[in-house]
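Quick one: this structure, given as structure tokens, is what I'll be asking you about.
The complex is shown incomplete by one protein chain, all other protein chains being positioned as in the whole.
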Amino acid sequence: MIDFLQLAVQGIALGGIYALIALGFVIVYKATQVINFAQGELVLLGAYLVYAFNQTALPFVASVALAAVVMAGIGWAIERTILRRMVGRPVFAVVMITIGLAIVVRQLVAAVWGFEDRLLGEPWAASRIQLGDLGVNVTSVVTIATTGVLLLLFFVFFRFTRAGIGMRATAIDQEAALAVGIPVRGVFAQAWMIAGAIATIAGVLLVAFPATLHPAVGFTALRAFPAAIVGGLDSPGGAVIGGVLVGLVEVLVQGYQPQVAPWLGNNFHVAAAYLLMIVVLVVRPYGLFGTRVVERV
Amino acid sequence: MNGPRSRRAAPSPLAALPVLRRIDGLRTSYADELALIRGAGGWAALAALAALYVATPLVIDDFWLSVLNFTAIAAIAAIGLNLLTGFTGQVSLGHAFFIGLGAYTAGYLGGDLRLPVIVWLPAAGIIGAAVGLLVGPFALRLRGLYLAIVTLGLVFLGEHVFLNLRQITGGPQGRAVPAPMIGEINLADLGTSLGLPLTREQSFFLFVVPLVALAAIAAKNIVRSRPGRAFQAIRDREIAAAIIGVDRARYKVGAFAVSSFYAAAAGALYGSYLRYITPGQFDLLPSIQYVAMIIVGGIGTVYGSIAGAFFLVLIPRVVEALSPAIPFVSRSATSSGLTLFVLNQLIFGALIVFFLVFEPSGLAGIWSRLRTYVKTWPFSY
Partner (left out) sequence: MRAKRSVVFLVIGLLVLGACRAAPSEAPSPTVAAIKTGVGVEGLTIKLAEITPLTGTVAIIGKPLTRGHEVYFKYVNDVLGGIGKNLPKEQRYKVELVTVDSQYLPDVHVQQYNAVKDKVLAIAQSLGTPQTKAILQQIRSDKILTAAASLSADWFKETYVVPNGAPYIAQIANALQYLKDKGVQPKLGLIYQDDDYGAEGTAGIDYAAKALGFTVVARASYKPTDTEFTAQVNTMKQAGADHVILTTTPTPSGRILGAAAALQYAPRWIGNSPAWIGALVGTKDKPSPLVPYMQQNLWVVTDQGCGWANTGPGCEGSKLMQENMAKFAPDQTPDYYFEFGYVQAMGLHAILEKAVEMRDLTRDGLVKAFEATKSVDTAGIRKKLGYGATCQEKVGVTGSTTSTADLVRWSRADHSSALDAHLRRSGGPADRSRCRDAARRAAGRSSGAAHRLPTDADRARESDLRARSRSPACESHGHAARRGPLRRRRRGHGRGVRLDPRGRRELHHARAEDQLRPAVLERNAHGDGKSGEGRQDRRPHRMRRDRL
């Protein structure tokens, strides 16, 4: 039982990280209908910026905040310079551009900081909370707490703030949103800025103890795709629920499948996450909480 | 209505020569419209291509020949992907899975069962098509980016299978794939088999380019016939296509099957050229590269796929060849910071981005604009 609880807690923590990365996908998709394949590299860049600022005299929280601001700026810059020109073009061309951007960012990070592993140096490193027989890293607790807080913030944002409502309106119909005076371009920029800021937080939690920071961290973001899809590509709540679900499934399968069903092969948990995604999509083609697209003839 | 009749009433002086009858550019019959080779220009181009085919291995050195070989293999896979994504509108990020499937099938059939290449090459394609038939029904349920991510999942599932089915795939250590043999003759190394003065690269080039031509002609035939029109109808207006009687299910699944056939055949050739494959070679990166190929080359055209393959396989080597001319960049292999090698990758990623920003219809778009300009000159405005 304790094992199950231990795995479950770790699964929820992992799901929290997936949820944070998926939130970045979802925000950009919701506003602009584009999947940002560069989100993993934004996570990477955010983590490296936090590391860089942390190496100076800034306190950790300030470096995170500063890095988030810088990443928001970078997101704004990407939207302004490159994606602004692609309005009206086929969606997949835009997705390819984000892929090209991902390659560029990855190389830049490696050029500036090299390929070696580094430690982030967060202040809560290695502290462990002991709840009876359950030992949990503080990082996991911080992850779960951050995901919850961010989910709440997003709920408030989309429900009660003008900017959030504007974003929802833009997601439904850009022309109509323009017609009522919502600055659609501003909404796009906002979406990318939020995605950049979230990427920083996700990056910090992804490489916090006991992990290390190195340029391949961006590939882990690919593992958050099933989370974004299961929840529905345009639902932030769905991203969190999908993330937690995928994280739980991964860790539990990792823990139990070698004993229960070894014929499924090694490391079935990665495939299990994608299988879960496919099963959910077969049942609900737009994800659990995604908006169904009504097609006109 | 008067058009064709009035044209026949006043034939152009060029109509005297039979081969030049169609040079005026007007299509006077349905056969003309569908023709693969039009007029003297078409035949001249064909002759030039044939000459190029024979001349290239004799003129170009082994390094560029090996690059061209990889380009040819990628072109076959890209044509398949274009049939699926460009002509039918079903975005697929799972192409690398089918390529890996073809490569492992070639390894098993050619290596373990020792079949000749004329058996394992089509067999790999057929097995790929069979698996594509299984994947196709997902396209009936999912749209757009959701379908793309499901095919992405296919890549990861496929990698899992490749890693764990050790008897056939050799597990994480990979397996050897035999050269294309017919009996004792190694088609990729005719130099040693037949005693000709050919290197391995030259030999493989002579073997693989006719296959590319075959693949391109087959694709073109599909496109200009009934299934191709059905594909394009599904891409353009799916519901309208259903209304006029196009069987969406059949053609969507069929598109997956055909593209998987191409991908698996390309994978078989790839494995046979590399002679050794591991599961890690068929992950997300090649999938993305193939999508980049068809987008940069031109979605919805067959020759665009080939151009895109050239762009993506050749350009990195060209950049490497030219970048020593860039000043202020460290040429040392091992210094940190911005070395020449990192710059090569950077330039390549940036090229994709700039190309797509400024030319979203790809190389085929540039080519067709150029052709229109030349054809309508001096009225090219």
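In order of appearance the chains are A and B, and numbering begins at 1 in each one.
Everything below uses one rule, namely that a contact is a pair of C-beta atoms (placed from the backbone, for glycine too) under 8 Å apart; a residue touches a chain by one contact, two chains touch by 3 or more.
Keep in mind the model is a prediction, meaning the values are calculated, not measured.
Student: Touch partners of the unshown chain, restricted to the chains that are shown, please.
Tutor: A, B
Student: Check each of B:P210, B:G280 or B:P324 against the chain that is not shown and name the one that touches it.
Tutor: Result: among the candidates, B:G280 touches the missing chain.
Student: Among A:G24, A:G100, A:G196 or A:P215, which one touches the chain that has been omitted from the display?
Tutor: Per the contact definition at the top, the residue touching the missing chain is A:P215.
Student: Considering the entire assembly, which residues of chain B contact the chain that has been omitted?
Tutor: These residues of chain B touch the chain that is not shown: 43, 47, 50-51, 54-55, 58-63, 65-67, 70, 163, 171-174, 176, 179, 189, 192, 200-201, 270, 273-278, 280-281, 316-317, 320, 333-334, 336, 339, 341-342, 344-345.
Student: Go through chain A and note every residue touching the omitted chain.
Tutor: 3, 6-7, 10-11, 13-14, 17, 54-62, 65, 107, 110, 115-119, 121, 123, 125-128, 135-137, 159-162, 165, 168-169, 172-173, 175-176, 179-181, 206, 209-212, 214-216, 219-220, 222-223, 247, 250-251, 254-255, 258, 266-267, 269-270, 294, 296
Simple rule for what comes next: only the chains that are shown with their structure count from here on.
Student: For the complex, which residues does chain B have touching chain A?
Tutor: Its residues touching chain A are 85, 91, 138, 141-146, 148-150, 152-153, 156-157, 160-161, 163-164, 239-240, 243, 284, 288, 291-292, 295, 299, 336-339, 342, 345-346, 348-353, 356-357, 360.
Student: Sort out for me which residues of chain A touch chain B in the complex.
Tutor: Residue positions touching the partner: 29, 35, 37, 82, 85-86, 89-93, 95-97, 99-104, 107-108, 110-112, 114, 222, 225-226, 229, 233, 264-268, 270-271, 274-275, 277-278, 281-282, 285-287, 293, 295, 297.
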